[in-house]
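One structure follows; several queries about it will come next.
Heads up, one of the protein chains got dropped from this complex, but the rest are sitting where they should.
For subunit A:
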Amino acid sequence: MTVTREATMPVENTKPHNLPAMIVWPIIIVLTAAGVLGGFAGYNQAMVDDGGTPLPAWAGPLAALGFGAVALAVYARRYRSAWQSLPPRRRHYWLALGLCATIGGIVGGWLVADQPIDRGFAEMLASGTLSPGFAVGASLLWIGGLAVGMVLYHRAIDDHEERAWLWACVAGWYAFIFPAPAWWALHRAGMAPPVDAMLLFLLSLIANAIVWMWLKFR
């Protein structure tokens, strides 16, 4: 038992936090910055197609970074005290989720930028060839980011969410161990295509997400 009297003293000054706004604004800022970047890229592509002179290659990233920096500075000025007034556990919780979302955004944006222009969405996500640079970078980001993010997450969640997560992981594990050997055996008998690890991974992830959300939010 690690609960101390200090840790369980009532909070006397509980202030309402506008948490949705605190979370949504950074997402809007990042997406808008990505839109600025895409707008410049599209403009340059159109100029090249029309035989015109495109803007310098650094103009788009500079505009996106400039917009992002200014907008995030305004955001920090507006919401810094609100974040500081949150209990440490909730701050760490949102930090962990924010880190995971940022890594996901970087990997996703990099994936899109790494693709040939004429490649379709399904091919980009599932079957298209990846460049070695992206493959190594995304793998490192996935493993490193997930490791750090999960440590932060497990240190920040409460008992209720921990229970939801543990059962969700059991469900995800069952979603893997039930079909995998059966699929493998059927394939060896020539009755099924080769086992697709990523399909099993996706199945496990979906089972995990459904059980987690059910136990957390029902």
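Basically, contacts are C-beta pairs under 8 Å (C-beta built on N, C-alpha and C of every residue); 3 or more make two chains touch, one makes a residue touch a chain; residues count from 1.
Throughout what follows, contacts and distances are computed from a predicted model.
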{"item": "Options \"ATP-binding protein\", \"DNA polymerase V\", \"Succinate dehydrogenase flavoprotein subunit\" or \"Putative transcriptional regulator\": UniProt name of the undisplayed chain", "value": "\"Putative transcriptional regulator\""}
{"item": "Selected residue (touches chain absent from view) among A:50, A:118 or A:159", "value": "A:159"}
{"item": "Residue, one of A:39, A:66, A:87 or A:181, that touches the chain absent here", "value": "A:87"}
{"item": "Absent chain, residues of subunit A that touch it", "value": "1-3, 5, 7-8, 10-11, 14, 16, 87, 89-90, 158-161, 163, 216-218"}
